[in-house]
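Have a look at this one.
With one protein chain removed, the remaining protein chains of the complex are shown where they sit.
Moving on to chain A:
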Amino acid sequence: MLKLLKEIFRTGEATVKYPFAPLEVSKDFRGKPEHEAEKCIACAACTIACPPNAIQMETDIEAGTRTWSINYGRCVFCGRCEESCPTGAIYLTPDFELAVGSKADLMRRAVFTLAQCEVCGKPFAPAKEIAYAGALLAQASEAEELTDRQRTLLATCPECKRRADLQKLADMAIARQMETRK
């Protein structure tokens, strides 16, 4: 009993002032993910990495937009989005006070414009993602600018690219036949 009393006196006050004073968390605490729409290219890597499907993307072809969204109510703060992001647009912060008055406030959205295919005119990929791919290509080829062919390829949707390839193959076959006949 005496030991217990001693322990109580030794301990003193164990309670902290939170929430009336801020609570300090450790340096690498995994808290609320922050998304910077300016850096984001809407590539969807984070939506695939996210275990609880808190981050999702929806494409609206009619409007020509892709909407990125995060639901903080589903987030498990694992940080897989931060690991998978190629541009550093999403990262975890030490913020842990996420309570809101209404459920809708747990959602954050960012809307991105889709680029239209040069050939068919249909929207097919986020304009920023295409620009990013273009910059990567330019860097890889150590050229100042992209060649016209590269630029056309970038601005064409996969379906039109396939069609163009088929057309080219067919043309080649005809050319080869013409040659053998000669």
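FYI, contacts are C-beta pairs under 8 Å (C-beta built on N, C-alpha and C of every residue); 3 or more make two chains touch, one makes a residue touch a chain; residues count from 1.
As a working rule, contacts and distances are computed from a predicted model.
The unshown chain of the complex is recorded in UniProt as "NADH dehydrogenase subunit C", chosen from "ABC transporter substrate-binding protein", "NADH dehydrogenase subunit C", "Cytochrome C oxidase subunit IV" or "Glycerol transport system permease protein".
Checked against the full complex, the candidates A:44, A:78, A:110 or A:153 give a single residue touching the omitted chain, namely A:78. Along chain A, the points of touch with the absent chain fall at residues 1, 3-4, 7-8, 11, 14, 25-26, 28-30, 51-52, 76-80, 83, 92.
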